[in-house]
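Mind having a look at this structure? Questions to follow.
Yeah, one chain of the complex is gone here, protein chain that is, but the others are all in their spots.
Note that the chains are named A and B in the order they appear, and that numbering of residues resets to 1 at the start of each chain.
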Amino acid sequence: MNLNRKTTWITALLLVALLSGSVVARRRVEQQRGNQATLEEVLYLPSGKAVKRLSLGYSSLLADIYWTRAVQYFGSRHIAHAERYDLLAPLLEITTDLDPHLIVAYENGSIFLSQQQPDGAAQPDQAVALVEKGIRNNPTYWRLYFTLGFIHYVDRHDTKSAQEAFEKGSEVPGALPWMKVMAARMAEKSDDPSTAGYLWKTILETTTDKDIKQTAIMHLTSLHAQADIEALEKRTGIYEQRFGKPPESWSDLIRAGLLNGVPTDPDGQPYKLRLDGTVQVQDPKKFPYIERRPKEQIK
Amino acid sequence: MTSRLSAITLNTFREAVRDRVLYNLIVFALLLVASAPLFGQISIGIERLILVNVGLSSISLFGTIIAILVGIGLVSKEIEKKTLYTILSRPVRRWEFIVGKYFGLLLTLVVNALLMTVGLYIALLITAHGLKKGDALLLAAIYCIVLQFMVMVALTLLFSSFSTPIFSAIFAFALFVIGTFAEDLKNFAAMTQGFTHWLTTGAAYLVPNFASLNVISQAAHDQPISGSLIAFNTLYAVLYSGAVTAAAVLIFERRNLK
Partner (left out) sequence: MHAIEIRGLAKDYPVGFWKRKLHPALKPLDLTVESGEAFGFLGPNGAGKTTTLKLLMGIIFPTAGSATILGKNFLDHEVKRRLGFLPEQPYFYDYLSAPELLDYYAGLSGVAAADRKKRISSVLERVGLSDVGSKQLRKFSKGMLQRVGIAQAIIHEPEIVFLDEPMSGLDPLGRHEVRELIQSLKDEGKTIFFSTHILSDAEALCDRVAVIHKGELRGIGVVNDLRSNVANKSEVIWEGAQAAAAVRELLSEPHATGETVRGTVQNSDLDRLLETLRSQGARLISVTPLHGTLEDYFLAKTREQEAVNR
């Protein structure tokens, strides 16, 4: 077989070289296509019902494929801090048309939709519609009520609807008792940032999506910082009342007995005390969700 | 060497023609031309869109079916019928045989596609009462379909070199479906970690990428197809089908025929 040896070696080398080359070429192609992918391509067909008919009974497999695309679409834009997530709603619509019982698409997809930019599509109304569709198709899955309440409260600032959602969810057999607790909190402490913190903490503990986990952490640290800032500003207010002018540094407050030491934010950096007595974090970019509530709201 | 290669190529082509495999194109062309006026009835404005979609998808699908049906027998039929014995007793290298078969089938598919294209243009002429600028875009789409054929022929040839026709058909069809969803496979691979990640990414690149080779919807929507996309697609198709054919040669060179 000696004569074959030469051919075998040459062919084997060719095989390796060509295959590697093809991988390189393919990456170039995908780069090119990244610029050109059209709505029709990503969706293949804009109508969920049409896709379902064509899927020849493999609709739940196709649903998984579309969900994978939705996640990929969202994830890649999230990293790029995109401003628009135009294809997200159609993708989720098709996914849930293909498989109405794909819970994760409702749970995570609606949060992708409702979040404000650049974390999400800033389409809370569509998100609500999506979750309600999920509830219609999966009435015993009470956690969707939590998601619904969450969206109403956090992104639409609609406490009443949030309360209704938690109430209804708590009535589903098998619902955990804290749904009732959440409903109660909506009624009584809806303005309190700790309520939002409670919601975000639940999301952080229950979600399966790493982007959503990330967002939850950022919200929680922002809430933490916000609570710190409000407490600190209360102290500076007391100082101003006592001494007639705002403190000039943290040492003033410490000497006045209002603080034990220099306060640091969740990032470990000391808070900045401004001339007018307001408090800020060192690096606002790390805490994008701090809200400045009007003084009347702060109790 | 070249004369042997071209002899095998042309003989493979001749076999396909005499096998009445190409006669489907006449059926297709006639059907398309005959049904062209119907598209006008469906809905004004998108008749061209539908015609182009149907036409291009048919060319792609018919060609792939022929590639599979003829491809699975390319080598196995010759072994089964022992026609290979008198070929191998001649100064024909085994790799020349494989490569000749490849080009023979590819030639068959290209001729088929060209003739179907003529039918498509005739149908377009009838519905639109004239050709417009965008119709040249169709040629780019058909070129990419030919690239797809290059890959498909290589794959069926590979399977034919070691497997029976039935299994070759199953593998080839499976790869066709998987290759259509190649990008989704890559997305899935991106979502995994660790060893699974490497495994699925490897698989994703090993599988043919038919998704990128498909520019039918762009052509249908009259969107421009960039020259560099076509260039890289060409490069990919050539390299990938070359690799697969090399694998087929490797297998066939060592094979004890029955």
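Assume a contact is a pair of C-beta atoms (placed from the backbone, for glycine too) under 8 Å apart; a residue touches a chain by one contact, two chains touch by 3 or more.
Keep in mind that this is a model prediction, so the values were computed, not measured.
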**Prompt:** Which one, B:84, B:190, B:238 or B:251, makes contact with the chain that was left out?
**Reply:** B:84
**Request:** Would you write out the residues of chain B that touch the absent chain, in ascending order?
**Result:** 3-4, 7-8, 11, 14-15, 18-19, 81-93, 254, 256-257
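By definition in this document, only the chains that are shown with their structure count from here on.
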**Item:** Gap in Å, rounded to a whole number, between the CA centres of chain B and chain A
**Value:** 44
**Complete:** As the complex stands, chain B meets chain A at residues 93-95, 181, 183-184, 187-188, 190-191, 205, 209, 212, 217-218, 221, 223, 225-226, 228-229, 232-233, 235-236, 239-240, 242-243, 246-247, 249-250, 253-254
**Prompt:** If you look only at chain A, which of its residues touch chain B in the complex?
**Reply:** 4, 7-8, 11-12, 14-15, 18-19, 21-23, 25-26, 28-30, 32-33, 35-36, 38, 40-41, 65, 68-69, 71-72
